[in-house]
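Here's the structure, in structure tokens; my notes come after.
Taken from a larger complex, these chains appear in their original positions, while the remainder are omitted.
Which chain is which? They are A, B and C, in the order written, and residues in each are numbered from 1.
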Amino acid sequence: MRFEIIEKEYMDLIIVKDFLKYTGKEIEPLWAFKNFNVQKDNIVAFRGKIEVDQEHMKDLKDVKREQHIKTPIRSDDSINFIVEHFDMIDLKTTYLRQRLLICIAKEIIERECNKKLKRDGDDLYYNNKKLSVSIACKGITSSKIHLGINVKSKGVEHVEIIGLEDLGVENIKEVMIKIALSYIDEINKIEKDIRKTLPI
Amino acid sequence: MRFEIIEKEYMDLIIVKDFLKYTGKEIEPLWAFKNFNVQKDNIVAFRGKIEVDQEHMKDLKDVKREQHIKTPIRSDDSINFIVEHFDMIDLKTTYLRQRLLICIAKEIIERECNKKLKRDGDDLYYNNKKLSVSIACKGITSSKIHLGINVKSKGVEHVEIIGLEDLGVENIKEVMIKIALSYIDEINKIEKDIRKTLPI
Amino acid sequence: MRFEIIEKEYMDLIIVKDFLKYTGKEIEPLWAFKNFNVQKDNIVAFRGKIEVDQEHMKDLKDVKREQHIKTPIRSDDSINFIVEHFDMIDLKTTYLRQRLLICIAKEIIERECNKKLKRDGDDLYYNNKKLSVSIACKGITSSKIHLGINVKSKGVEHVEIIGLEDLGVENIKEVMIKIALSYIDEINKIEKDIRKTLPI
């Protein structure tokens, strides 16, 4: 797998240059260390299919609702972000960070396509069509987030989806990198904010 | 002070019905319990002036930069949100929640006025004019957030500001309540998300 | 399985209406979500047999002591409580909560039968006969407690046990619900107490 690492204060960005399928196994702890040798909090960004089987799903609500579907989480073409943090690994913080990542993705996509998206918790919509899938998880020594944003509106049958191309986003790779870098900037800025604030 | 309490799962919303000045003292722990008798995580929403003196500022960076100004944080008319959480009180979580509150405020204001705002960390801008002020803080038993959004563009001299009225927002009070309720919804939804996710 | 859900501030009570055997598998994380769809801290109360095999025991001390017994934890008829918390999941807090649950059960049973029980850590006794079994556990994203209180004194051979019926408790189901509700009240009251106390 060809990739590039961009080092930033508290996090590394790994941009995967080949197409890579998201199968749900990538959410496991230390996946980024195993594949890209990073020993820092990190976000891996890549483009490819999404095909998550029941057994790799972490959202028990989805598992229940879609138990009759073999591969409930799918996308023919998507940009994916896999975040791993080791500093605070409780699930609440991780879901807060997930929301922030999704807000950032929304801000960047809206600017890019000049359309207004709707965010509902960890889902992005345009005209009631689903643009994204996401989960936040906790392991014993780290926490992880996956965010997948459809590029094309194909590959899913049980929900109506939309893709970045339908929205008129042209430079998919550039948008992918912008989202990842903005998330890192936000995390770094928060680290700075913590170190300038008086207690009450 | 006249106020109304709306109880929601993990948080209460207190809507203050009179004008109330934000002076920086409201950021102190248990201010909401003292004034509104709430014994739950909460968000207090009110409209009024902002006048924070040097001695009540918690952002040491601002204190340094604006030490020659007696009342550096000002607004003639603003909507204010004071959040207090007791569940996770570390400063990192608190700043993450602050960012989320600001993303939510941005989403709601944009929908209301059909204009595109810019968020930079914990600041909202329109056309490079500052729309908001915010701080996140930690005490011994709780954490607090203040977010103030200008209604009018008066009352500040050392930075160029803009207000909701300049953006064409008409129903100020309604927007204020929507922001507060959306924040509570988000927090409640995260609590639910935590309780449906498998570990990795 | 027929059940009823009673929603209370920070916790839900699930009352199972059918007899249900406690086998030790119910202590696994998210068991209540899988079976009753609750996405809140919760206590599940039900009546039935207890039969825990070696492989589902979490108390290594018991495992050691009773390794020659295939099903060391047994009761022919018991009321059972399964608590799951997601807010603070460390084992120390969980054992403190277990003790509190047992103190509450003791208070309610004593009032009901007008007899004096003896508590020794997480065990209840009457006349040196064992009335209860209990364990507290920690997973990656939640902590759990099981408390089983014998209704009848049958089903166990290696220790002398006693049951609620031997003590003269008549309305077993009512007592079961009272214990669960009192535990929830206590937890809710502590949440309130946290939000009224000045730091030192």
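One rule holds in what follows: a contact is a pair of C-beta atoms (placed from the backbone, for glycine too) under 8 Å apart; a residue touches a chain by one contact, two chains touch by 3 or more.
Because the structure is predicted, anything quoted here is derived from the model rather than measured.
*Asks:* In total, how many copies belong to the whole complex of which 3 are placed?
*Replies:* The complete complex, not just the displayed part, contains 6 copies.
Following the convention adopted for this analysis, only the chains that are shown with their structure count from here on.
*Asks:* State the superposition rotation angle between the two copies subunit A and subunit C, fitting on C-alpha atoms only and giving a multiple of 5 degrees from 0 to 180.
*Replies:* 120
*Asks:* For the copies subunit A and subunit B, give the interface type as same if over half of its residue numbers appear on both sides, and as different if under half do.
*Replies:* same
*Asks:* Please tell me the distance, in whole Å, between the geometric centres of subunit B and subunit C computed from their C-alpha atoms.
*Replies:* Centres of subunit B and subunit C (C-alpha means) sit 42 Å apart.
*Asks:* Just how far, in Å, is the C-alpha centre of subunit C from the one of subunit A?
*Replies:* 40
*Asks:* Just give me the whole-number Å value for how far the CA centre of subunit A lies from that of subunit B.
*Replies:* 27
*Asks:* Which positions in subunit A are in touch with at least two other chains?
*Replies:* Correct list: 60-61, 91, 138-139.
*Asks:* Would you mind writing out the residues of subunit A in touch with subunit B in their complex?
*Replies:* For subunit A paired with subunit B, touching residues are 27-29, 57-61, 87-88, 90-93, 95-97, 99-100, 103, 107, 110-111, 116, 119, 121-122, 135-139, 144, 186, 189-191, 193-194, 196-200.
*Asks:* For a test of understanding, state which residues of subunit A touch subunit C in their complex under the given definition.
*Replies:* 60-61, 64, 91, 138-140
*Asks:* Would you mind writing out the residues of subunit B in touch with subunit C in their complex?
*Replies:* That would be residues 10, 29-30, 33, 38-41, 86-87, 139-142, 191-192, 194-200 of subunit B.
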